[in-house]
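The complex appears here without one of its protein chains, the remainder shown in place.
Chain IDs A and B follow the sequence of writing; residue 1 opens each chain.
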Amino acid sequence: MSRGGRILLAHGDGGRLTHELVRELFLPAFANPALAALSDAAILDGLPDGRVALTTDAFVVDPPVFPGGDLGYLSVCGTVNDLAVAGAVPRALTFALVLEEGLELGLLEAVVAGAARAAREAGVVIVAGDTKVVPRGKGDRAYVTTAGLGVVPAGRDLGDQHVAPGDAVLVSGAVGDHGATVMACRHGLAGEALRSDCAPLASLVGALLGSGARVHALHDPTRGGVATTCNEVAGRAGVRIMLDEAAIPVRPEVRAVCELLGLDPLYTACEGRVLAWVERSDAERALGALAAHPLGAGAACIGRVEAGVPHGAPVVLRTAYGTERPLDLLAASGLPRIC
Amino acid sequence: MSAESALAAPATVRGLLRRVERLAGRLPRRVTLMEVCGTHTHAIAAAGLRRLLPANVRLIAGPGCPVCVTPVDYVDRAEALARRPATVVATFGDLLRVPSTSGSLERARAEGVCVRVVYSPRDALRLARDDPDRTVVFLAVGFETTSPTVAAALAEAEADGVPNFLVLSGHKAMPPPLRLLAGDREAGIDGFLLPGHVAVVTGSDAFSFLAEEFHLPAAVVGFTPTDVLRGVAALVDMLGRGEPEVVNLYSRVVRPDGNAVARALVQRFFAAAACTWRGLGAISASGLALRPELARRDAAALEVELPTPCEPEGCRCGDVLRGRIDPPECPLFGSACTPAAAVGACMVSSEGSCAAFYRHERLAGVRP
Partner (left out) sequence: MCLAVPMRLVERRGEDGIAELDGVRREVSLALEPDARPGDHVLIHAGYAIGVVDEAEAAATLELLREMVREGDED
C-alpha cells in the first residue's frame, strides 16, 4: 500500500483498492478470527450468559489527532465506555469509516492504530467494519461510527431508576481534560501537561462493581461534561442533584485553558471518567475501589442526591462561598468569549 | 498561593462580607449599587455574591454586557455581509447566538453562510492572510478593553499589506453611558463598581467625573469575589460617611493614566461617533467609527440589503438596563421572553439581568 499516499474515491468502491485497504490496513491492525473470515456479518461464538447490551455512537473530532489520543482511540473507548457504564462487559465492536477523498493515508493509519490500541487495552475485538469515501469537500477528513456489544452478568442491574435521595455522587478523577485539550489545540494554546483523559473504563467499572458497594447508576460525562450528565440523570430519576464546587477536581492546566477561553470545566467533556451514584453508606468503599485502580486516582465524592423540587433547577452547585446556583443545560456548547 | 487565588479564598470573602455588613449598618437607607461589566455580572453570579449582601445593599447589573447593548441592526448588517459572495465574517463567540431580525449568525451559518468564531482579532487577520481571494470582515465589538486589540490588528494589516481584512465597528466607550446613568435620578443609583479591565486602558482618572460632577462614589475593581466585595465595602463606607470619591482598588494592574500606547493606537484608526445602545437608545460620542482615511477597511461602507428592524413590543430592557425596574416588572419576562426564546437584550446574554434573575428563581422552584 502506498505510504504517503491519499484516499481516493475508488477506496470506497468495493473494488481492488477497497480490498487492498482491508487486507493491508484493517485486518493486520484489528487481527481476530471473526474479522478475518471477512463475511458479510460476524458470527460471535462463546458469549457468556447474561443480558446482551448493544450501543451505537458516531465520532467527529477536530483535530483528529490530539495529545492523549486520536479519532480511532476515542471511538473505541467511547463505545466500550457506554457499555461499561450500563454494567455490561464489552465484547465486540463494529468500526465504520466515512472518509473524505484526499485524506492522507498516514492520518488514516494513525486512526486505525489508535482504534486497535484501544481495543487491545479494553480486551475487545473489532469484528466488522465498512469504508465509504465521499468527494473532497463533502466530509471533514474522517467520521467514525461504531456499534458495541456486551453482556451484562446476571444479578447486575444499573439504571437511573435506582437513583434515590441520599445517594452519593462520585467522580473517578479530574474533569474537563479531554474537552480542554481539544479546545486548546483549536485555539493556539499548548501545554506539556495538557492531555485528553480518553481511556477504556471497563476494568475500572469492574473494580467498582466488584467492591461490593451498592452502585445504583453509572455514566460517563462526555459531551456537555459533568453538568449535562447530571441534568440528564436528575431528569430521568426525578431528583435534584447537589454538587459541591470545592470537591470537584479540576487540574490546574485545564482550569487555565477554561479561564483563557471563557469555558466552564463543569460543562467540558471527559472521555475517561465515570460518574457513579452510590448508596450513601457505601461511598467510602466505592471511593477506595476507584482510587486503587490506575484510572481512578483522584476519585472524589462531589455531591449528593436530594428529593426533586417541582419547577426547580434539577442540578444545583454549592459554591466555595456557601451560595448556590443552578447548573442548567447549556443552550449550546462553550465558545471562546471575551466577556 | 498566587495573588489571584489568595484573593478568591473563601476565608477572605467571608471576612470582607463581615466588613460590608458592619459598614452597611451605618447606612441611612437602602442603597443601589450598579456594576457595568458583563464579566463582573458573570463573576458575581458564579459566586452567588448578590445573595450574600445585607438586605439594604442592592447590587444590580447595568449596560456592561457587549452582547446586551449591541443593537439589532449591527447583527443584521453582519449577517447581510456574510451573505455577500467571497466573504467570511469572523466573530468572537459572544455574538454568535444574538438574535437578529431574521435569525442569528449561528442560523445563517447553518444556511451555508461563512461565519468563523475566533479568540483574537489576530486570528481573523490570519484568515485574511491565508485566503487573499476572500474578504474577511471582523465584527469589532467590545469596550475600551477590546478596541486597542482591534486597532493593533489593523496596524499589522496596514504594515504587512493585507487588503482583504475589514472591520465592522461596534465598539463602545464606557464613560458616556455612566454619565447617562449617573444623571438619571429616577434610576437612583447610589454608586458604581467600575470595570477593572476597561480601566487598565482608560486609567482610573477617566472616571473621576462621577465624584466630581455627580457626587457619586465609584470603585475600580478586579474580578475575583474578593475584589468585588472590596469594592462594595468601599462604596458602602463612602455612602455611610457621605464622602464620595472614585477609588482604584485594582492597583495591581490599573494606573491613574492607563495604557497610553493602547489609546494612541485606537486614536490612529478610530474616531468617536454617536451610536445606539440596545435598550438605551442613541448616546453621543459613545461609539467608535473607523476614520475616513480607513474607508477601504470599513465594512460599514459595503452595500448590503438590510431588513427593517423591529423593536419587540412591550420590551422594557431599557428600564432594566438603567436599573429603573427589576426583571419581573417587564410584561414579557418569563412568558414571551425566556432564556430559551429571548426577545430583548437582557435575556439574550446568559449574564444579562433578566437571564440571571430567571435562573436564580429556579433555585427555589418559584415559577417566574
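The rule we apply is simple: contacts are C-beta pairs under 8 Å (C-beta built on N, C-alpha and C of every residue); 3 or more make two chains touch, one makes a residue touch a chain.
Just so it is clear, the model here is predicted, and its values are computed rather than measured.
Trainee: Let's see if you follow the contact definition: name the visible chains touching the chain that is missing.
Mentor: It touches the following shown chains in the full complex: A, B.
Trainee: For the full complex, which residue in A:G5, A:P48 or A:G188 touches the chain that was left out?
Mentor: Of the candidates A:G5, A:P48 or A:G188, A:G188 is in touch with the missing chain.
Trainee: Of the residues listed, B:S104, B:T146 or B:S353, which one is in contact with the missing chain?
Mentor: B:T146
Trainee: In the whole complex, not just what's shown, which of B:T226, B:S286 or B:S353 touches the removed chain?
Mentor: Residue touching the chain left out of view: B:T226.
Trainee: Using the definition of touch stated at the top, determine which of B:L49, B:V98, B:A187 or B:V200 touches the missing chain.
Mentor: B:V200
Trainee: Can you tell me which of B:V253, B:A274 or B:A295 touches the chain that was removed from the display?
Mentor: B:V253
Trainee: Which residue numbers on chain A touch the omitted chain?
Mentor: 184, 188-194, 252-253, 255-257, 259-260, 262, 337-339
Trainee: Please output the residues of chain B touching the missing chain, sorted low to high.
Mentor: So the residues of chain B touching the unseen chain are 3-4, 6-7, 11-12, 15-16, 18-19, 22, 37-40, 64-66, 92, 119-123, 142-143, 145-146, 148-149, 152, 155-156, 195-198, 200-201, 223, 226, 230, 251-254, 259, 261-262, 265.
Rule of thumb we're sticking to: only the chains that are shown with their structure count from here on.
Trainee: In their complex, what parts of chain A are in touch with chain B?
Mentor: 187-188, 261-262, 309-313, 316, 319-326, 328, 331-332, 335-339
Trainee: Per the contact definition, I'd like the list of chain B residues that touch chain A in the complex.
Mentor: Going through chain B, the ones touching chain A are 8, 10, 13-14, 38-39, 42, 45-49, 51-52, 65-67, 92-94, 96-97, 106, 117-119, 123, 142, 145-146, 225, 339-340, 350-351, 359-360, 362-367.
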